[in-house]
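Missing here is one protein chain; the remaining ones are kept as they sit in the complex.
We just call them A, B and C in the order they show up, numbering each chain from 1.
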Amino acid sequence: MFEKVLIANRGEIALRVLRACRELGIQTVAVHSTADATAMHVRLADESVCIGPPPASESYLNIPAIVAACEITGADAVHPGYGFLSENARFAQILEEHEIAFVGPSAEHIRIMGDKIEAKQTARKLGIPVVPGSDGGVSGHAEARKVAREVGYPVLIKAAAGGGGRGMKVALNEDEIDTALSTAQTEAKAAFGDDAVYIERYLAKPRHIEIQVFGDGQGNAVYLGERDCSLQRRHQKVWEEALSPALNAAQRKQIGETCAQAMAELKYSGAGTIEFLYEDGEFFFIEMNTRLQVEHPVTEAITGLDLVQEQLRVAAGAKLGFTQDDITFHGHAIECRINAENPQTFVPSPGRVVGLHQPGGLGVRVDSGIYTGYSIPPYYDSLIGKLIVHGRDRNECLMRLRRALGEYVIEGIDTTIPLFLRLLEQPDIIDGEYDIHWLEKFLKNNAAA
Amino acid sequence: MFEKVLIANRGEIALRVLRACRELGIQTVAVHSTADATAMHVRLADESVCIGPPPASESYLNIPAIVAACEITGADAVHPGYGFLSENARFAQILEEHEIAFVGPSAEHIRIMGDKIEAKQTARKLGIPVVPGSDGGVSGHAEARKVAREVGYPVLIKAAAGGGGRGMKVALNEDEIDTALSTAQTEAKAAFGDDAVYIERYLAKPRHIEIQVFGDGQGNAVYLGERDCSLQRRHQKVWEEALSPALNAAQRKQIGETCAQAMAELKYSGAGTIEFLYEDGEFFFIEMNTRLQVEHPVTEAITGLDLVQEQLRVAAGAKLGFTQDDITFHGHAIECRINAENPQTFVPSPGRVVGLHQPGGLGVRVDSGIYTGYSIPPYYDSLIGKLIVHGRDRNECLMRLRRALGEYVIEGIDTTIPLFLRLLEQPDIIDGEYDIHWLEKFLKNNAAA
Amino acid sequence: MGKDSKTFDHEQIRILAEILADTGLTEIEVEQDGLKIRVAREVTVSYAPAPQHIVASPAPAAAAPAPEAPAAAAPAGNAAGTVKSPMVGTAYFSPSPGSAPFVQLGSQVKAGQTIMIIEAMKTMNQIPAPHAGTVKQILVSNGEPVEFDQPLMIIE
Partner (left out) sequence: MGKDSKTFDHEQIRILAEILADTGLTEIEVEQDGLKIRVAREVTVSYAPAPQHIVASPAPAAAAPAPEAPAAAAPAGNAAGTVKSPMVGTAYFSPSPGSAPFVQLGSQVKAGQTIMIIEAMKTMNQIPAPHAGTVKQILVSNGEPVEFDQPLMIIE
């Protein structure tokens, strides 16, 4: 096992990784920008190194600084968390060259899955169901029309290098295809410096369901059930649950085994998530995230596994310590992302936390790096904590979630806690009847309230 | 199910009960002394009623005030927590007469188990192994000598009405029996107003192992595994774990089935704990607690059950929702009792909590009613919180416990947190090799440190 | 001020700090004969988890608003002539429905005279006036549930 792990991230996920290391007896190095000198994980780490000024490009994305921090501390592995350098193939490559372990898959797997077109081709090759669409990039208007006709309207035009909803356009019929193509190309160029786009079937009311997979890079891989992350605002997940209220056991087993088999064949190493749109019983591959997800705790709650510990074990060369038969799903779990944002307008609300009381008791987990007196810096995303609640069934989980949210006190800043309390009053949420558009519609309809 | 439950307790257990009620959609009434007006559970309850001044005898033990509080709020059930009126047969009786449900067993079962001698006779009748000893009270010196010879030295002389170590004397041989008897009788008289004592085998290095049982009063009963509570100071439990490091599966099954069968035969209703001393593979009944225990969360952690919810369901007339076959034990759990006490001298440390940060993350549960700015009143016991940690095995649990204790910050008062960090460094604790005398010896040997 | 440290009364500051803690104040400023002392404390009390998200029940028995009552009625509660409830129960102004009340606003009462009844566990408990005087204020309604220590009446 590793002696000392450098945590190349910040916020709640840095603390999450630190906890796993500590529980495995591994020393920790926290790297941080000048804005994060007082962060919880920095205070708790065995060592810390300031790597740059507040802008992430000069600190958390600064590869030379992070490698230098490994050198001066003697860290033998880096855990990248999520975001930042977690899916940067070059970073994984450089660490390898410096003989520092990267807690994640191989640079090659990161690269393949980081390219939307190659990812889709690979998925199809591995037997993972993909959404019907162009096999590769589409550039001309004539080609776009031809592909769209084959795929069937409505279609979606997406930037090949994209993410976060930028460079995405829907064409409901052939009249709209020319404008949609041009707009998508222009946006893609502006946002990613690359106007390559592709076309696929547009799904009207899909759910976002993702399969957690785990491999050891030695040909063993398992699936750890799915997460339903359909409740999104501007393509940002807000609420995640496991298992999905929409799937039955047979569907779960089928898509899960397909994904696990694919990962075994790929010799994938570590944690990964294969994201799907799900509509009318069919799964359509969106992308694969080659890292830990924000919402991994709901999977931990229903499986009893510690995914970060498993990541560290596998990265250190161990084989998977369990087989598919060892995995059973217990009860139901929901995660709410607590953001420092106005719950109505979603305007970020950085500032000092003057009062804090986090919920406790049976079935309640809080992952958060904030503390009384902590100032949330304005430079990074607004996620300040995650409330994860587990119950024996979905109903108990919902009741417990309401109870826990009612105990949560964060003073001095706005948070999204009131939004979740409102969601818990909605029959659709209680019944698990929602798709990826539900939340946007709800917010639009209730904007005045 | 009940509409409104009155919580006749204070502190963390009142909050525990409130959480269970809320998760079942039951309204709550908090009753409190004037010293507890700002307690967390009072703030969170749907209604609250001040029932008396700080002394427990005039508030939390004040039966007329609590019944009157039920009357003015219309509560249809009372949860007594632990301590206070939880094992008061008269209270259960009075509630019954007022047609208010008591969340606990029948008054008759409370009464039987509240009398040490009758409890032991009942246990023996039900097939539960008891420590060899006098069948009833012993009064004369001649009788004491005769009984002690039959039982075999060393023997323990205990007050029939006793508890908490008062009225207990050991006689190692016949020379000591006369003095021991007289002293025990005098102490028993002084402490409990009753000089009745009995004699039993004295065990040199036993463990305290207790079986959690649960019945529905309709002839169904299960056992929920054991808890090892051997780490005690002055007969007060300090650290509890489930399952016990000392038992194997066969022993667990045997004693568990014996207890469950006894409870089914007794038609026992609700949660109960049968406490044993365990030495060299043998169990010896000590007493039965006819209520929820402080340490119930470790059982919840390994079984996935919510014991307070189950208490409420059964008290409302439901049958047990599970059979013995539905119960499986997952992983290992440890509870540390966080007391407001100096960790070296154990002098109580009431006062204001000026800073508070409770640990979080995977496998960590905190049950505590304190908050930043809360003043711990000097009138009640010093338990201010419980840290419960769960892991896939005992080693993971110990590592996680150390991690969580290291994150715990309580400022303004002394707590026993440093004691637990010291315990985690002891090879005997790491190996699970301790008996009921271990902690006292450790504290004596390390007093100077 | 000079260098004489005795001119600085440290004991006074500590006493003020104690008062601050006892009373829950956040600031005390005292000025006398050219000496001015100010002590302050940051309000940690406001960090307490107010049940902001919990919808209180519609108080069928009027007990729900009670937690706030002591605060709201604080001036009355602290007044010299306040009579507080010695028990939990339901307050009644007259011995039986329809009969005349024991006392009314403005009544002259003698010490020991029954001023109210509190019913608890089907028992009628007579509440005596702790001192003689005039009924200045009645702080509860007939038939209202009362808590321990809740101000009932002011007799001055």
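Please note the rule applied: a residue touches a chain if its C-beta (ideal position, glycine included) is under 8 Å from a C-beta of that chain, and two chains touch if they have at least 3 such contacts.
Just so it is clear, the model here is predicted, and its values are computed rather than measured.
Touch with the chain omitted from the figure is made, among B:355, B:377 or B:432, by B:355. When the omitted chain is restored, the residue from B:56, B:131, B:301 or B:417 that touches it is B:417. When the missing chain is restored to the complex, the residue among A:13, A:29 or A:238 that touches it is A:29.
Residue-level contact of chain A with the missing chain is found at 27, 29, 34, 37-38, 40, 42-44, 46-53, 59, 64-65, 67-69, 71-74, 98, 352, 354, 371-374. Where chain C meets the chain that is not shown, the touching residues are 1-3, 5, 7-8, 10, 13-14, 17-18, 20-21, 27, 29, 31, 34-42, 44.
In the analysis below, only the chains that are shown with their structure count from here on.
Chain centres computed from CA atoms place C at the largest separation from chain A. The centroid of the Cα atoms in chain B and the matching centroid in chain C are 37 Å apart. Residue positions of chain A touching 2 or more other chains: 355-357, 372, 406-407. Along chain C, residues 46-51, 54 each make contact with two or more other chains.
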